[in-house]
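For this view, one protein chain was removed and the others were kept in their places.
Labels run A and B following the written order; every chain starts at residue 1.
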Amino acid sequence: MESFFSASERGRNNKEFRNFTGNAAVQKWGQKMSLLEVSDLRISLRTHDDAVRAVRGVSFSLEPKETLAIVGESGSGKSMTVKGIMKLLPKTGRIESGKIVLDGRDITRCSERRMRRLNGSEISMIFQDPMTSLNPTMTVGKQIMEVLREHEKMSRPAMKARTLELLGLVGISYPEKRFSQYPHQLSGGMRQRVVIAMALACNPKVLVADEPTTALDVTIQAQILDLMKSLQSRISTSIILITHNLGVVANIADKVAVMYGGKIVESGTVEEIFYGAQHPYTLGLIASIPKIHGGSAELKAIPGTPPDLTDPPKGCPFAPRCEKAMKVCRLIPPEDTRITATHRSACWLQHPLARRAAGKEGNHE
Amino acid sequence: MQGMELTEDLFVPAEAGAGEREKIARPTRSGFQDAWIRLKRNKGAVVALVLLLALVVLAFLGPSFTRFDYYTTDYGAIFQPPNAVHWFGTDKFGRDEWSRVWYGTRISLLIAVVAAALDLLVGVTYGSVSALLGGMADAVMQRVIEVLIGIPNLIIVILLMMVMPAGIGTLIIAMSISGWANMARLVRAEILKLKNQEFVLAARLLGTPDRRIILRHLIPNTMGVIVINTMFTIPSAIFTEAFLSFIGIGLQEPKASLGVLINSGFQVINSHVFLLFVPAAVIVLIMVCFSILGDGLRDAFDPQMRT
Partner (left out) sequence: MKKYILKRIVYLLVTLLVIMTATFFLMHSLPGTPFDEDKISRLSAEQQRQIYAAYGLDQPVYIQYFKYLANVFRGDFGTSTLYSGQPVAGILAARIVPSALVGIQAVLAGLAVGLILGVVAAYRHNTPLDYLTMVISVLGISVPNFVVAALLQYFFGLKWRLLPVAYWESYASSILPSLALSFGVIAQIARFVRTEMLTVLQQDYILTAKAKGLSPAKILVRHALRNSLLPVITILGAITVNVLTGSLAVESIYGVPGIGSLFVDTIKANDYSTILGLTVFYSAFYVVVILIIDILYCVIDPRIRLAPAKE
């Protein structure tokens, strides 16, 4: 009779298994260090009377040149997680506990001043709406040069040259003309390219993209994603892509982490998630992708609404909406089940005890 | 987390709590209820409201607290500073200042409220008609408003005051004539904005008759703007009346309003400053309360400021 715990202990000892625990124990065993390692991160937003537990124990890692997609609905905590990493949380936000290690350095509790030196140069972020992400009263060129001015020691002509080079790199034609234009003079797709240029100006090791294509037309979306993919190989950046759109994920991600109710409920490689998803929420997401070929005429949605994180549910956050919920699901938060070295799912259904109960039922039929 | 033991019997399907999925976390509230609750949370606004009500009560009942009235003269007791008999002192004719101040407040408030009401009536009608008619009629009506707004209010008021026989009625009419343009503009803008919103389209698609759309959808949503604007029109009217009376163009002795009283006090600023301080304090208090209340209302009605 295997106990669950010994299996996981064995998993920890296994050197193949690297990707999804943040345990310090892993480092002790001399593993190769990931570029970015997040362990058990917990973030809350405190208002007068309430505290919203936005991120409740998130762990993941990111390797060089890798693209990780974090998928989830609004309110799942995906934006807060990355904002916490970069110390861009709102005034009410606080990292309660956990560890963030960027390129070997622990930046969990580092000062804002130190973080400012990293932001824009080692790790940068682009946001959803390019129209509002750019200062409307400053020319595009100046905004890009601002990053260079802040982090690099370059002469003005060198900065301008670099800016023009960047504009060309992101596929903007007539860079000299665009350099002195204002954001409202550019189209939506062009603006997002500018934003990408700004983010990549100092060759950061990590690029975080928070829903970069949500505000764009579908055709432009594809262009921007292609651009990001090609830039990634050119500049050797790792990308964390946050989205609620699985279609985008399939396009460009290597790894996927699915978030719900402030936790990662399932994570794995793109193939594992799309073809071998285990968690009911992930399955629901995949099922709700409209299929052009075949399939029924009815769109499948996941009924219900996300949980209120001021008073998070005791057990699995998805339990209230899960069709396969069991008694244990509502009582105890599920532990990670390691399905393969890279594929984990936080669901009681994968627990051996669940399979046994199902097996028993099957026998009765 | 490890409080419970994992036993097999936990791993059976739970009863479907279907209601739980669609559970709405907080109770629903209507627009006005919501605004009222938010207003109550704003402590400053609540204090302002209470103070204002107190002042209004005093304006009507104040003079009856003492045995003096506002017009009886007593030449033996002129220019008395505040004392136990005359709580606010007496003026140059020996009249009780307490009664005069509250009587004056009453006059100022009445003028302001009536002017604001007229302002509202004309402005809302004009604005909504303009917005609902649309097209050419709207364009013409808009031009008229724009020209009117281009003329400084005070000039209109002063000119009208000169032409019409002096008196409270004239003052009220003059102030409303110059003031309605702003309300009309706001109401029109709000209705235009609402007219084009999707819930109106939805109502139309559902077959709701126009009359119902206006009454049930457009007007209630405009109320917010109207109420807020009125909250600012009233103090503006108080100010205008006081201003005009102060420089001698509005009401004059023997009629009493806050402006007249402040002017009288100013005349004797060298010797009997209290006659200036008291009505000044009252008018400042009123204006401040309206200002805070108006701001509070504006925040309470603003859907983007939900906590």
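The working rule: a residue touches a chain if its C-beta (ideal position, glycine included) is under 8 Å from a C-beta of that chain, and two chains touch if they have at least 3 such contacts.
Quick caveat, the model's predicted, so the values are computed rather than measured.
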Can you say which of B:P81, B:G134 or B:P152 touches the chain missing from this structure? B:P152
Tell me which of B:T7, B:N196 or B:N270 is the one touching the absent chain. B:N270
Which of these, A:M125, A:A197 or A:L285, touches the one chain of the complex that we don't see? A:M125
Residues of chain B touching the missing chain are 146-147, 150-155, 158-160, 162-163, 235, 239, 242-243, 246-249, 262, 265-266, 269-270, 273, 276, 280, 283-284, 287-288, 290-292, 295
For chain A, which residues reach the chain that was dropped from this view? 86, 88, 113, 115-121, 124-125, 127, 129, 132-138, 146-147, 150-151, 181-182, 184-188, 190, 195, 198-199
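To be clear about the criterion, only the chains that are shown with their structure count from here on.
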Quick check: how many Å separate the C-alpha centres of chain A and chain B? 50
Which bits of chain A are touching chain B when the two form their complex? 4, 47, 303-305, 308, 319-321, 323-333, 348, 351, 353-354, 356-357
Okay, in this complex, where on chain B does chain A touch? 1, 3-4, 6-14, 16-17, 20-23, 25, 307
